[in-house]
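Worksheet: one structure, shown below.
For this view, one protein chain was removed and the others were kept in their places.
The block that comes next holds chain A.
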Amino acid sequence: MKTYDDPQVSEYLARLRTTMGALPADEREDLWMSVTAHIDEGIARGESVDAVLARLGSPEEITAAAAGEPVDGPRPVVVQAARPEPRLRWREVAALILLQIGIVAWVVGWVAGVVLLWTSNRWRWWEKVLGTLVWPGGFAGVAFSYGSGIEHQGETCTSRPGQPEVCTGSGSGVLSAVGWIVVLALPIAVTIYLAKVARPGRGEAGS
């Protein structure tokens, strides 16, 4: 059609095509047919391209009207809402990891974890206390202290040539199994809890 040869019209339509990109395909098609037919008709009636395009309004305005319509029923949301803040940022993930295994890195890692924990706004103050006190050093601390504790228990092992090593003790094998489960489960539970309750601004909303 001859109107498309007009550089002003083709520029207008190119902009319309670009700005309509976010609309659902059927709406895009509908709008495209309406606007091109409108321009054709205006020019066929002897109006100037300038006048027709000026009264139509910019492609951006038209697309905004299509996107800003009140939504009736389940239609795809065209305009992106402001992205919500993530519950856990990298710094919160780092805090939770460092609290558990950071002590391996010369204690400094665990201290860094504590600092990250307390400067985050994702937790309430008592949750931060919980994270700090669950066990100094979390997993690594537990493993270290419990491991060294076992060595001092009254367990003796004997080995004879040609036979497997036999250990005798005060039933500490059973006790330590239960103990391990408890002391390991506690840091895991606290970590899971802290990861689940973390919310932006939670720390500022009072205790």
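Keep this in mind: a residue touches a chain if its C-beta (ideal position, glycine included) is under 8 Å from a C-beta of that chain, and two chains touch if they have at least 3 such contacts; residues count from 1.
Keep in mind that, in the parts below, contacts and distances are computed from a predicted model.
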Original post:
Looking at UniProt, which of "imidazole glycerol-phosphate synthase", "Chemotaxis phosphatase CheX-like domain-containing protein", "FixH protein" or "PadR family transcriptional regulator" names the chain we cannot see?
Top reply: "PadR family transcriptional regulator"
Original post:
Looking at A:Ala14, A:Ala37 or A:Val93, which residue reaches the missing chain?
Top reply: A:Ala37
**OP:** Just the residue numbers, please: which parts of chain A touch the chain that's not shown?
**Re:** 1, 27, 30-31, 33-35, 37-38, 40-42, 44, 55-59, 61-63, 65-66, 69, 72
